[in-house]
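Only one structure is covered here, and it is reproduced in the block below.
With one protein chain removed, the remaining protein chains of the complex are shown where they sit.
Let's look at chain A:
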């Protein structure tokens, strides 16, 4: 009798204590073997979050391995939802990858932490010309004159549409000179009363939806010096209101609940949405899907008070914890170099960042008018970032949700978000 109680108590204690062990997981074994001496085998690990891009990356790495005998690179795909926590914990713990993907929104903490290798020397040695990269994107990865990454690609947002649904409704396809009023008028005509087809998707997706319209309305997400929030300006509110009105006023988009159940891209690909604003990075997924490949096309984003599209790019960094700093830096540069850029474009995977390789992307999938993504790059606004972007970007959803569901006005939601964002920015 006594012993049963003790056993129960022990079992309960053990179960309670598992909590405390929560903090230290996630560090997947990466790292590199070998001692890196001359002529020895060098094994590098390269971390990415995109299974879509794996084939192109493997192709690029094959070229690299061929040019650098004795070096082998292993790809480690970490799903997007775990990527940043895994990269951070494993890097801090010294078991991280040698080379990894990086975003402008994330790099601040890594630079501050001193865990990245400067790539200046390796870039110098590569013979690549910095003038050939989109300047705004290069700036994302440069701090105090030191380059920590180079953009390997860039993406812009366009207006994708389903030709079959436009044909069915007897409407002409969207053109580059459309305004948002055209979108609303056409979306109304495309929406079917039984809910089987909606004119457009209005998910709460900063990069693909409301950031674009905020800048088009003449607003900003963050001030140019990166110290204050722009969310409480009338322009920003107008930019957000465009999307919430599509759901709550015009009823031409499924609700936020619906997008939580089935993500917008999946709804678009199943023919439930006639239009969706999203990035060039989805071209490869649409091309690989029979229905989407036959029916989809893309044009430039409609204009608000002015033209704007969010432009973003992924960079490759070399982690300071690597056992082979020289090779890692060289690989990071190579992965963002001309050859890599060309392969990325030719396979239609993403738009290569190196000047002269973009055309190959346009040609990769002739069924889509991918030129639209390049044409609007000149109006590109770099995805807004600060030193610690996550501190405020992770709260956007929380504050804007009531505006999307119609429980709050956009003004109220934006004011709350601006206050929280300013508080986070003050701590940087």
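The criterion applied here is as follows: a contact is a pair of C-beta atoms (placed from the backbone, for glycine too) under 8 Å apart; a residue touches a chain by one contact, two chains touch by 3 or more; residues count from 1.
In the analysis below, contacts and distances are computed from a predicted model.
S.K.: As a check of understanding, state which of "Membrane bound protein complex subunit mbxM", "histidine kinase", "Thiol reductant ABC exporter subunit CydC" or "Sugar ABC transporter permease" is the UniProt name of the chain not shown.
M.R.: Options "Membrane bound protein complex subunit mbxM", "histidine kinase", "Thiol reductant ABC exporter subunit CydC" or "Sugar ABC transporter permease" narrow down to "Sugar ABC transporter permease" for the missing chain.
S.K.: Just name the one of A:189, A:260 or A:355 that touches the chain not displayed here.
M.R.: That would be A:260, which touches the missing chain.
S.K.: Per the definition of touch given earlier, which of A:174, A:203 or A:380 contacts the omitted chain?
M.R.: Candidates A:174, A:203 or A:380; residue touching the omitted chain: A:203.
S.K.: Please pick, from A:51, A:70 or A:113, the residue that touches the omitted chain in the full complex.
M.R.: Hidden-chain contact among the options goes to A:113.
S.K.: To test your reading of the contact rule: which positions on chain A touch the chain that is missing from view?
M.R.: So the residues of chain A touching the missing chain come out as 1, 4-5, 8-9, 11-12, 15-24, 26, 84-85, 88-89, 91-92, 109-110, 112-115, 203-205, 254-262, 388, 390-391, 394, 397-398, 401, 404-405.
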